[in-house]
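Would you mind keeping the following structure in view while I ask a few things?
Excluded from the complex is one protein chain; the other protein chains are retained at their positions.
Each chain gets a letter, A, B and C, in the order it is written, and its residues are counted from 1.
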Amino acid sequence: MIIEKTKLAFQDLFPATEPEPPPIEEPDEEVEEEKGKKAKVKKEPRQNGVIECNYAVHGYHLDAQVAPDQLIEAITIVDEAEFFIESITGVDWIKEDQIEVVYDFSRYDFQTCRVVIRTRVDRDNPVVPTITTIYAGANWHERETHDFFGIKFDGHPHLIPLLLPEDADFHPLLKDFKA
Amino acid sequence: MSSPIQLQPDETFVLNVGPQHPATHGVLRVKMEMNGEYIVNAETVIGYIHRMHEKMGENKTYPQYLMNLSRMDYLGALGYSHGHVLVVEKAAGIEVPERAEYIRAIMVELNRVASHLFWFGAFVMDLGGFSPLMYALQDREYILDMLEAVTGSRLTYCYFRFGGLYNDIDDDFIDAARRFIPRMRKSLIKYDKLVTGNIIFRKRLEGNALLSKETCRKYGASSAVARGSGINFDVRKNEPYSVYPDFDFDVPVYHEGDSLARYMVRMEEMEQSLRIIEQGLDKLPDGPIMPKKKPKLIKPPAGDYYQAVETARGSFGVRLVSDGTKTPYRLKLRSPTYSNMHLFDESCRGMMIMDALAFMGSLDLVIPEIDR
Amino acid sequence: MSLTLLNVIFAVVVAIAFAAANAAYLVWAERRGAARIQRRPGPNINGPFGLLQPPLDGIKLMAKQLIIPGGADKVLFIAAPVLAMYPAIMSFVTIPFSDTIVAHNINVGILMIFAFASTGSMSLIFAGWSSRNKYSMMSAVRAVSQSVAYEIPMLITTITVVMIAGSMDLMEIVHQQSRSILHWNIFPLLGKSHNLLMPASFLIFFICTLAETNRAPFDLGEAESELVAGFHTEYGSMGFGLFFMGEYANIVIGACMTTILFLGGWSCPFGLFPGVWWFLLKLYLLIATFIWIRWTFPRTTIYGLLNLSWKILIPLSLVNLLLTAGLIKVF
Partner (left out) sequence: MVTYFKDIYSGLVSLFIGMEVTFKEFFKPTVTVQYPYETLTMTEKYRGHVELIENDEGKPNCIVCGLCQRACPSACITLAGVKPEGEKKKVLTKYILDFTRCSLCGSCVESCNFNALEFSKEYNLASTRREDFIFDLLQRLEDRNK
């Protein structure tokens, strides 16, 4: 199954790059249904790792949170497994002083598997590597995310405002944005 | 004597197609670097009618945001509403009565036919044939009249509600829909004779703008753009939602990858939508259209929810990040044309301008939907 | 017929009036016809059946300001619309509408008409060049290649007819076809040539007429969905009006030529009551076909158009020319 395969590929990322993996493996085996409730209770930012989610509740199968420097590796995994890019977006977690960049991937064939890859960066210095080298179609999505959240995509070929006016220096989807 | 444009053989010039250009069907601008009639490089500039729907989503309560979705895509509005209500229902755990789901499916499919009809007309108009647009609009008017009689509006419907629908359909609607199906089938034959078979039309589209599977994947193309390139991808089949598993329909797939394949996919999709409508009318169960117990205030539990639906323009996704309050924490709208249009820059290189514009037409663009 | 000054003035006035009236009312006919095809009523508010629409449109256009874009070549910019109109009017001088209705018949009438017709594309080049607009420029370039490509098969086909008639005099060509429908050049059974490929020749000529007059499906110069409005993008008011009228006047000329060369001019299909009415009937039927075609087909591409000309029309018309020459020799 593609879900298992991709999950295993993701899991390989974590022990290798993070020497002291906190209880990441546990949530993996956790009953999926509790995930939704658990997320509510959890105050701490999520640890990096991959979780298998209940599709019926969340609408996606795998949820991988990676460190920004692992991003390229993670994206390569989904690229090699022939996923297509659905979208890139951000979420501003102002209370935790972080911005989450969310990458959505899905598949064209009937082995349905939606993968969410997230990475968190500090609000003061939001820099993540670009994935346009892997997915050419990420170009606009990254520009849009740059527009709305001010995230700098390192190495992006053309990071100028896309949806906002070309002289826009504000980022409207940040929670502290006041029009 | 003043000297107009200087054209040297090796020199390129920049042609601004848009923001106001007949072929862009809205305020889209493509900066084309041209060498004569050939496009050397193109850069699409979007955002002229950006309305920041996503920020509005964060400021409005869930029911207040309902009407925004239909403003995204003015041709196939119901499909977008469907995605939104589904994700909120999923998040808040609202049960939808079966009748409501069936009516939703029928309405969405009708809207899809209407949208494809308009696309068909506009596409042929891009290619210079004007009459098919008028014929397509006649059939589309029929659909809009039907939808208006139920939803109360013609384009920007605000019909779906969390848990159900705003209005129930009546016998008049069912009769009209039943009458519509044979009428539409007859029209499809007419379009086939008038346009699809036409040698000029075929010569223009055959081999025009070949898109490979790989390009589609890298850009995340969906709808006819993907299906015309041999990718059997339809969210209704791949990730069945609502009552679509109950219907028997096919997903037309063409392997040529040219504009004609994209055209053929959409034309056949209309027929498939008619089949769904037919089955939906036959199977339509009785019952309420709103659930008995519906929370007064919609407050989905905190979490991350995603729902993809197949709209007339492709795979539309709504990502809802809830923090348990009555407004979404983050609402991301993944619009299909955004990805489809993104293809254009790379794929139109080396094409002649008239082919590029035919290609643009075959992508089925609705600019407010790209810009959101 | 002696050509006096009065004669000339009269002829020119009549020609201009005929061309202008035709142009104006063909716009109306086109709009009504297109509307009928699309199941709309078309212009029907001003006057009975909307018949006052063309003069009112003309007044509106004339009342508007002629805007010359900055940086445009003024002389050429103004000359271009005039150039669009004048060859059509000049051509009317030599076209015979019946035995008696002809302004001035010359024995190389065909040559003269083609000479003027080829200056028609000059106006597009001038307009495209002088407007200082990239769309106009591209349209002008297209117009040149189009007119080069289509004049060749058109002329070859005309030579075929000239060979059959043995004359370049339009009157003479009609006279030779005057007995019955079977003597028309399109139906070669009783004519001089006996060439069974003449209907193909007619079709080639007809297609070339469409292309020469920039009509759909060959309206690449205008191509409103690609080049906005092509060569007349920058024209407003009567400059635009003249282009518009020139287009329709050219259609009339094209249809006149088709009638004369292939459909027997003013002769009746059954040899009865020849007269100008037959000419006009054939003329307007052809024009109706022009309109009908325009509202049916999508536009071709520039390379599709050139392929059609160089790969199909020119070889076929050459074959036809050789065949006709041979058949004339044989019979």
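Points worth noting:
The definition used in the following text is that a contact is a pair of C-beta atoms (placed from the backbone, for glycine too) under 8 Å apart; a residue touches a chain by one contact, two chains touch by 3 or more.
Just so you know, these numbers come straight off a predicted model, no measurement behind them.
Put simply, the hidden chain is in touch with B, C once you look at the whole complex. The missing chain, though absent from the display, is touched by one residue of B:24, B:131 or B:362; that residue is B:131.
Of the listed residues C:53, C:91 or C:296, the one in contact with the hidden chain in the full complex is C:296. Even with one chain removed from view, subunit B keeps its contact list with that chain: residues 60, 63-68, 71, 131, 135, 138, 148-153, 156, 158, 166-167, 190, 193-195, 197-200, 202. Although one chain is not drawn, its touching partners on subunit C can still be listed: residues 33, 35-41, 44, 292-293, 295-297, 312.
The rule is simple: only the chains that are shown with their structure count from here on.
The chains in contact with subunit A and with subunit C alike are B.
With centres defined as mean CA coordinates, subunit C is found 64 Å away from subunit A. Centre-to-centre spacing of subunit A and subunit B amounts to 26 Å, using the average Cα coordinate of each chain.
Chain contacts: subunit B has no residue touching two or more partner chains. Against subunit C, the residues of subunit B that register as touching in their complex are 1-2, 4-5, 7, 13, 15, 21-23, 34, 36-37, 124-131, 134-135, 138, 194-195, 198, 200-201, 203-204, 352-355, 357.
Only residues 34, 37-40, 71-73, 129-132, 134-135, 137-138, 141-142, 216-217, 219, 223-226, 228, 295-304 of subunit C touch subunit B when the two sit together in their complex. On subunit B, the positions that touch subunit A within their shared complex are 46-47, 50, 52, 54-55, 58, 87, 90, 213, 216-221, 226, 231-233, 237-239, 301-308, 315, 317, 319, 321, 324, 329-330, 332, 334, 338-339, 342-343, 346, 371-372.
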